[in-house]
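All protein chains of the complex are present and in place, except for one that has been dropped.
Coming up: chain A.
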Amino acid sequence: MAGNNRGKTVVELSSLPLQIFLFLNIWYVMVFCVAELLLYVYKGILLPYPDTAKTLTIEIIIIFLLAFIEGVRIFLGYKGNLAERTMALIFSVVLGIPVLFIDLFILLWQTYVLRIEVVLVSVALAFLGFEIIFSFAAIFTFKRHQTMLR
C-alpha cells in the first residue's frame, strides 16, 4: 500500500567504479584468453616441451578453465552490484581466489613464460585487485544501508 512506503526514498547504492572495471574486464579477459591460446600455438611450434602431449594440453586446458571461472565471477559481480545483493558479490570475491592462482600459474609456473605474458598477466592482476577492492567497498555500502533500514 502507498501508506507503508511513505517517507522512504529510493537510494541507488550500486558502485559505478566497480561497474566500469567489470565491463572493461569482460573485454580484457576475452582478448587475454585469445592471446594466450595464440601464444601457446607459437610456443608449441617453436619450443621443445617436456612430454608435449601432456604438458601443453594441461596448460591449454588451464586457459579454458580461467575463461570459465572468470566468466562466472564477472557475471556474479555484475549481478551483485547492479541488484545490490551482498551474497553475489561475496561469491564473486571468493571466485577471485582461483582466478588469482591461475594468473600466478601463468606468471610463475608454466613451462615457458614470455615477456609479453608477464605484462598481460600483470594487467589482469591489476584488474582483479581493483575489482576486489571496489567489491568490498560495495559490500560494506550495502550492509550499512541495510542496517540503517531497521
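The rule is short, and it goes like this: a contact is a pair of C-beta atoms (placed from the backbone, for glycine too) under 8 Å apart; a residue touches a chain by one contact, two chains touch by 3 or more; residues count from 1.
One rule holds in what follows: contacts and distances are computed from a predicted model.
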"Transmembrane protein 107", "Light-independent protochlorophyllide reductase subunit B", "Probable electron transfer flavoprotein subunit alpha" or "Ribonuclease H2 subunit B" - which is the UniProt name of the missing chain: "Transmembrane protein 107"
Contact residue for the chain not shown (choose from A:L13, A:V31 or A:L47): A:V31
Candidate in contact with the missing chain, chosen from A:I58, A:L104, A:V123 or A:A137: A:V123
Residue numbers in chain A that touch the chain omitted from display: 20, 23-24, 27-28, 31, 115-116, 119-120, 123
